[in-house]
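For this view, one protein chain was removed and the others were kept in their places.
Order as written gives the chain letters A, B and C; numbering starts at 1 within each chain.
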Amino acid sequence: MADIAVHEEDHAHTEHGGYDDHVVHATSTGLSNNKLAMWLFLGSECLLFGGLISTYMLYRGRHEGGPGPSQIFDIPLTSVSSFILLMSSLTMVLAVNSAKRKDDRNTNLWLVVTALLGALFVGGQVYEFTAFYQEGLGFTTSLFGSSFYTLTGFHGVHVTVGVIMLLALVGAITRNRVTGDKAEVVEMVGLYWHFVDVVWVIIFTLVYLIPS
Amino acid sequence: MAIIERPSAVPATVGAGGTTELVTPSRALGAYRRPVSTTGWKSWLFTVDHKKLGIMYGAVSLFFFLVGGIEALLIRLQLAAPDNTVLSAGLYNEMFTMHATTMVFLFVMPMAAAFANYFLPLQIGARDVAFPRINAVGFWLFLFGGIFLNTSWFLGGAADGGWFMYSPNSSALFSPSHGIDFWVMGLQITGIASLVGAINLIVTVLNMRAPGMKLMNMPVFTWMVLVVQFLLLFAMPVITVALFLLSFQRNFGATFFDVNQGADPLLWQHLFWIFGHPEVYIIILPAFGIISEVLPTFARKPLFGYKFVVFSGAAIGFVGWGVWAHHMFASGLGPVSVAVFSVATMLIAIPTGVKIVNWTLTLWGGKLWFSTAMLFSIGVIVLFTIGGVSGVTHAVAPSDTQQTDTYHIVAHFHYVIVGGAVMGLFAGFYFWWPKMFGQMLSERLGKWNFWLMFFGVNLTFGPMHILGMQGQPRRMVVWPEKLTGDGFFDLAFWNQVASVGSFVIAAGVLLFVINIFYTAKKKVAAPLDPWDARTLEWITSSPPKEHNFDRIPTVHSLDEFFHRKYEEVDTENGPKLVKVKTAEEVLAEEEANADHHIHLPSPSYWPIVLALGFPIIAYGVIFNLLLTIVGTALVLLAIFGWCLEPSVADDSDYDPPAGGDSTKELATLG
Amino acid sequence: MSATTDHAAQADAVEHHHAHDEHVPSDGYFIKIAIILAIVTALETSTYWWPDSMDSFATPALLIMMAIKFFMIVSIFMHLKFDSKIFSLMFYMGLVLAIGVYLVFLFTFQFFRP
Partner (left out) sequence: MDRSEATVTTLGEMSSTRRRWPLAALAVSAGTFLASCASNAPQDYFDPAGPNAEKIDTLQRPVFYIAGVVALIVIGAVGYIVFKFKDRGQDIPEQSHGNPKLEIALTILPAIILAGIAVPTVVTVFDLNKQDDTECIINVTGQQWWWEYDYATGECGGVEISQPIVTSGELVIPADTPVLLRVTSRDVIHSYWIPRLNGKRDAVPGRLHTLRMQADEPGIYTGQCTEFCGLSHARMRQAAVALNQADFQTWVDNQLEPYTAPEAGTLAATGEQTFIANCSKCHQVNGIANADGTPVLSDPDLYVVSGVAPNITNLMTRTAIAGWTFDLINEECRDALWTASPDEFGAMYLAGVTPDCFDEAALRDWLRNPPGMKPMYVDPNNLDSTGGKYRGMPMLNLNENQIDELVAYLLERK
């Protein structure tokens, strides 16, 4: 993702041995290319998740031959994991703030915490899936099953990708391999992470909490 | 000579203040060097240059146009006589499915991407796009996706569900071959290409404009491309969802379209058309952009009502989201939905009409030069209008229940697509060829090309109006003799006319292909400004240097180039436009004030590697999950390499070693 | 190089933001926001134990709380409130389009029929 704005006249200065493009990118709008791209991507993701959520909404009541939502959802458990994901947004913000202060140590610390919380969430989801499966809701059992697993699965994959990105970022920061503006890279991963959280905010309400 | 600016240990001037900083070369980073070839095949495989990518996009889509065209000719051969046996029923179904898929996804969309890639940076005065490597990935994904899709012909048969692939006919039960799996996965792959391309181009337009290039100074082509990228950005995810649902059903047993489980087949229709209708504007708007460049150039006056044309383009893009269900008037939506979508659809004729009117008024009072590009553009106005008004007859929902799924629809969309989008792209070919290759396509062949296509389109698709109204449904491998009727309107006669017409189009297209080879062989250099053009892409050599502009031009107005050449002088008979500078002089001035120390992105190995992983994953999903793991590993490796790649090539990698001033003198594009 | 700065300066009349004069809220502020979010989440969860008779009240309440959480995260954690309006435009364009299109989509399935 983090390609460098290239047509600009820029000056590179070496830092820590790597070729660090610490460049002031002058763009027409004055905005960073990378951040703009990330926001566009997130705008696009709205339509992706919108489609999955609508499909789920349409099909949630159709579960002949298998358990329905109200039979299997474990609201207290999901609430805990929702809370965990929510808090990971806080730690992410703290990581971004540390990065802006050029405080690598704290940046890394918060990134690791965020990744752990994310991993915990994914773990919760894996547990939830196995539990549901044992209660008779397979991917192919019913329309409800297919659309539930697809929606939450897509979200889970997004979280997993986020965790990998966070950990890779920690590695890159530790070894000074971040190309481009470090704070901005952290911020970009942060945007992605918050978006994934925000999607869960919606899923948690629409899928789990609203009585069907 | 290296085109890639490499960091040299010479002091470079930085910033307005003129402070000097030392720029040192980077160090090699293990295996992750960047390739540096500027000529030869490697320079194409690893290029990140938007112009090279543009040319590759163009070449590949042209190839797919011929493929899709040959499929169309086979369709027309089959339909030339009643109960014909050129194609079997199964093959015929594969043929029209792949004809449409190839034409839409592998020809028109990527051909528009070709022009967008090549000319958008030039038109806004940029040296490249915002994300050159992502740009390269887009191209390779398109190429590999297209090849993947077409390998289905040899691996058990192509998709046979029609291009909108309605469920449940697309379920494994009803289409047991792997064709639809190829279709689903192929479109996913090219879909990623469109999505990343869209993000890239939007950022480019917003962020990389030359000084003075306000949004309202941008050429209309750039504007239309921008609108298209937004449409892609928001439409691709919708089809992505639909395709995922379908492939989960076909490959992993999900139940989304299983009616026995209570599924509603209309789910697919909605998702497809929520994508599909914006898609038709994705198809047409680049062509609108092209002819909005061509018409003013050859009328020698600015586009009439620039702002109206721009806003109407945006309006089309916007309203286009609210009309998708006009493809489902017979699907049983219920009267309220039908009425709402019917009226919404009619609304779209208003902004589109604005464009037609403005083009026509651009011509009014002009000094019209009928070059081939101009002929094609005028052809678009005429043919698109015919297709557009038949679109309005479809928008009238009750009449559409008669028209839908007949040849009347086929007539409508071929008029707007072939008469509109394809002819528009051809206008682009003739208009921009000298800029891209420094050679003029033969105008004489070009005019033959135009007239054959123009008559061919009318001969092929005109009769389809009659066929439709006489009740011939589409997608029928045979039409029966007993239902042809006789007299003036009989189906047999008009089907024959249409079939003959398709070969007339083919002759036109063939002339274009011949023209390319003829031109390449003749090797006559084109004048710098053959058309007396108006926009920024002409303020550079033909073909443009690798860094596009010696000096980033400063823009003062719309039609910047024109205003540098012409000035208004007062004469006795009032003000008069006089040419004060030739294009050569304009260019010389730029060259004389060239920017120093231009920094261009280095080529990269990773885009092609990354893209290659996707078809492997897709084959894996169809044939053997082990392959999927291999593909995924390749993708991960490529991402890893991508991230660790230094931002420029290592000094010692340059070949031949550059000496002295490394910023100039670029290899030609060949 | 002078072209660069010209470039930026002469470019569009769009608000010119620079990486450094951006408003960066303090850690404490974010923690406060997080606490509010946590409280809202607790409220949301509590609806699960509300009696069935309150269902018709719970749904709108949940939707409102969802929206509050959504916009707090987006505008504060994701800085949209402090950042350039262009970012907001890009994101909300997608969001509004998605909401609009999919609501109509569900409407055609008579999803909202009681």
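Keep in mind that, in the parts below, contacts are C-beta pairs under 8 Å (C-beta built on N, C-alpha and C of every residue); 3 or more make two chains touch, one makes a residue touch a chain.
If you're wondering where the values come from, they're calculated on a predicted model, not measured in any experiment.
Colleague: Tell me the shown chains the invisible chain touches, ordered by label.
Modeller: Over the full assembly, the chain not pictured touches B.
Colleague: Give the residue, chosen from B:46, B:304 or B:642, that touches the chain omitted from the document.
Modeller: Touches the omitted chain: B:304.
Colleague: Looking at B:63, B:166, B:451 or B:503, which makes contact with the chain not pictured?
Modeller: Going through B:63, B:166, B:451 or B:503 one by one, B:166 is the residue touching the chain not shown.
Colleague: One chain is left out of this view; which of B:253, B:353, B:527 or B:641 touches it in the full complex?
Modeller: The missing chain is touched by B:353.
Colleague: Can you say which of B:45, B:81, B:612 or B:643 touches the chain missing from this structure?
Modeller: Considering all chains, including the one not shown, the answer is B:81.
Colleague: At which residues does subunit B meet the chain that is not included here?
Modeller: Touching the missing chain: residues 81-85, 88-90, 93, 160-162, 166, 168-169, 172-176, 259, 262-266, 299-302, 304-308, 330-332, 335, 338-339, 342-343, 346-347, 349-350, 353-354, 356-358, 360-361, 363-370, 378, 381-382, 385-386, 389-390, 392-393, 396-406, 458-459, 462-463, 465-466, 469-473, 475-493, 496-497, 559, 562, 566, 575-577.
Keep this in mind: only the chains that are shown with their structure count from here on.
Colleague: Think of each chain as a node with edges to the chains it touches; is that a line, ring, star, complete or other?
Modeller: Topology of the interface graph: complete, with all chain pairs in contact.
Colleague: Rounded to the nearest whole Å, what is the centre-to-centre distance of subunit A and subunit C, using the mean of the C-alpha atoms as each centre?
Modeller: From the centre of subunit A to the centre of subunit C is 15 Å.
Colleague: Could you put a whole-Å number on the gap between the CA centroids of subunit B and subunit C?
Modeller: Each chain's C-alpha centroid was found; their separation is 34 Å.
Colleague: Using the touch rule from the top of the page, what residues of subunit A touch 2 or more other chains?
Modeller: Correct list: 8-10, 27-29, 31, 36, 40, 43-45, 47, 51, 58.
Colleague: So which bits of subunit C are touching at least two other chains?
Modeller: Residues 1, 3-5, 7, 11-12, 86, 90, 93-94, 97-98, 101, 105, 109.
Colleague: Touching subunit A in the complex: which residues of subunit C?
Modeller: Touching subunit A from subunit C are residues 1, 3-5, 7-8, 11-12, 14-19, 24, 26-27, 30-31, 33-34, 37-38, 41, 44-45, 47-48, 52, 55, 58-59, 62-63, 65-66, 69-70, 73-74, 77-79, 83-84, 86-87, 90-95, 97-99, 101-102, 105-106, 109, 111.
Colleague: Would you tell me which residues of subunit A are touching subunit C in their complex?
Modeller: 8-10, 24, 26-32, 35-36, 39-40, 42-47, 49-51, 53-54, 57-58, 75-76, 79, 82-83, 86-87, 89-90, 92-94, 97, 100, 181, 184, 187, 190-191, 194-195, 197-198, 201-202, 204-206, 209-211
Colleague: Subunit B touches which residues of subunit C in the complex?
Modeller: My answer: residues 1-7, 9-13, 86, 90, 93-94, 97-98, 100-101, 104-105, 107-110.
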